[in-house]
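With one protein chain held back, the other chains of the complex are shown just where they sit.
And now, chain A:
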């Protein structure tokens, strides 16, 4: 997984934004390129990831689940990172970059609130202002995270347009960025958006895959992660792209852009997109709010097309039992998003898709505390 050429991964990616945002995107690109080549920036980020975010996160052999399934399951524990998910990796990188660019404020979109909480956290740590855009529907569904963000000093702005969910929160964050590009950085939460975001966010997340590769004794046969926009998967895959490991991305059935979408342009990039026959973007529906997005990062679209990664779909019905099974066999309450990856392993183990005796690395992208109300409702 290399740097995109002219902002593109094969036919995907690009910078489809209004003219007013072009200079801002170009400024983020050059600032990131320069910072990423600067050992001082890298070491400051590494230091924060260690002393603040709790990296490296553990690699946990899931012994009892492995015995039940007949495959060796290794869990990369992003649920143990500060704020409870991998989102902090990207946000600390972008917040440091924002400071380096002389910005005083972070803008972010959030669906479930995990990226919003991570952004509010990094802003508090580094003395930046944070404004988080969140759909009205999600604000109601995720009251706990809204409260967390406000406690951390962030302003949470309800988005009332369109479907009032993540898709519209992202549109609104981009609209508002236009009005304050001089002092604000748009801290996008996944491997999507206009160039350089898909590349930059993947680089900030590759710490997941790089660590896991060092922690695994030998290359696993399979490397599995859930995919919404696809940042935890992109970060995980980045550590194994040059190995013989089979890379598997697991989409939510109601947000499966690769399985059920076709190429389109939304939020600044070209990729697979859920849309109707006329090109109007469809609303995604998943029990896991973090996978509730109609698109997918452009690099995933490319990895799919060239056959380097496989993308598969898991339904809501498979997800809840997977949460329970991991909890009872390993004592780990994972997020509903992460449970998609676990559910695929459970389904595929012992079949041709994941033969008995294989070693499979699964990224647990986050912890499940945020999902307790949903799980209580499903019980």
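What we mean here is this: a residue touches a chain if its C-beta (ideal position, glycine included) is under 8 Å from a C-beta of that chain, and two chains touch if they have at least 3 such contacts; residues count from 1.
The working rule: contacts and distances are computed from a predicted model.
J.: Looking at UniProt, which of "Spermidine/putrescine transport system permease protein", "Aspartyl/glutamyl-tRNA(Asn/Gln) amidotransferase subunit C", "Tryptophan synthase alpha chain" or "Threonine/Serine exporter ThrE domain-containing protein" names the chain we cannot see?
T.: The UniProt record for the chain left out of view names it "Tryptophan synthase alpha chain".
J.: For the chain that's not shown, point to the residue among A:57, A:145 or A:171 touching it.
T.: Checking the options A:57, A:145 or A:171, the one contacting the hidden chain is A:171.
J.: Using the definition of touch stated at the top, determine which of A:10, A:54, A:158 or A:264 touches the missing chain.
T.: Candidates A:10, A:54, A:158 or A:264; residue touching the omitted chain: A:264.
J.: Write the list of chain A residues that the hidden chain touches.
T.: Against the left-out chain, chain A lists 14-24, 161-162, 167-168, 171, 174-175, 178-179, 181, 263-268, 273, 275, 278-281.
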